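What follows is a structure written as structure tokens; I'll ask about it next.
The complex is shown incomplete by one protein chain, all other protein chains being positioned as in the whole.
And now, subunit A:
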Amino acid sequence: MNKTLSAADVQASDVRPLPVLEETLRYLLSLLDSTEHSFEAVHDFIFDRTRSIRQDLSMQNLANERVIHLYEEISHLCVYSVDFIILTLKWVLIQVKFHVIARQRLQSCSTTSISSMHHLNMEQLAKTLTTLYDIYDANRKPDYIYQNEAEFRSLYVLLHLNPSSGVMGEPMALWFRKLTSVLIKSKEMCFVRNLLRLYRMGNYKNFISALASEATYLQYCTSEPHIREMRSLAVQCINNVCYKLQPYPLLRLSQNLMMKEVDVESLCHECGLETCTDSDGCIVLPTKQPNLRRPEEGFKGYDLIGFEMKRLL
């Protein structure tokens, strides 16, 4: 797999025309299904290639329907990659737990390399979305939105639910100001605005259930870190607020957070809290424990139970 050319090396004659770029992207998408190379190698290669596609596009200053489609596809790639990364990490952690992993695999798939992959992906997603929005705006016909525009716009909201995450920088209030009425009223935007409201309120139960019932696959992938946040918040709240003499049953919590009970237990431990078994044999969380801590920044996304992912293809 060849190295990318740096921007300085690329000359006008090297810039590929649109049909070539489209073909390149089609080829890259086909690689996702390949089992020949490790995911990391595939990821790095695809990352480099999509970045160079974006460079070629921006140098030619192209902005039309076909280009929009290209950018949308690249955004898809980024989000799919997130999913692959999370799956890969889960797989790695399970392996570690049961001591079956080959040392080489472990070395080449360390948490730090996955963490940086994830970060790069989020950055590329953010940049691609920004460019995509500029093109949407530049080609704006009154009262018209492109076929997938509402969903791709909704991803911005989901990336920015937490203002301190600092992904793109502009305050949400300003971003909403610029949207057209048609966009604001779209089903996807109403959905994420509702999620935003629930998130900011801290309403962990309804946030998770709303997400599970309505999110598209892309929206779900982009929201995964926030599901984790809301679940941690739930554990935190329950520990702080609930009656000391009535330890909280994990089964109940697992239903509200749409998690497996064993995952809830794991999350409690991540938060520095101890669980125990009561006289009926149920696992409970004793409350008002003083050792509550923020769980480590990580991608240990526990499964969302009862969620059927609607793939957008």
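The working rule: a contact is a pair of C-beta atoms (placed from the backbone, for glycine too) under 8 Å apart; a residue touches a chain by one contact, two chains touch by 3 or more; residues count from 1.
By our rule, contacts and distances are computed from a predicted model.
J.: For the chain that's not shown, choose its UniProt protein name out of "Codanin-1 C-terminal domain-containing protein", "Pyruvate dehydrogenase phosphatase regulatory subunit, mitochondrial", "PCI domain-containing protein" or "Phenylalanine--tRNA ligase beta subunit".
T.: So the chain that does not appear here would be "PCI domain-containing protein", according to UniProt.
J.: Of the residues listed, A:F45, A:F176 or A:Y217, which one is in contact with the missing chain?
T.: Checking each option in A:F45, A:F176 or A:Y217, the one touching the absent chain turns out to be A:F176.
J.: Looking at A:Q60, A:N206, A:S266 or A:Q289, which residue reaches the missing chain?
T.: Residue touching the chain left out of view: A:N206.
J.: On subunit A, what residues meet the omitted chain?
T.: Residues of subunit A in contact with the hidden chain: 138, 163, 169-174, 176-179, 181, 184-185, 190, 196-197, 200-206, 234, 236-238, 240-246, 248, 252, 255-256.
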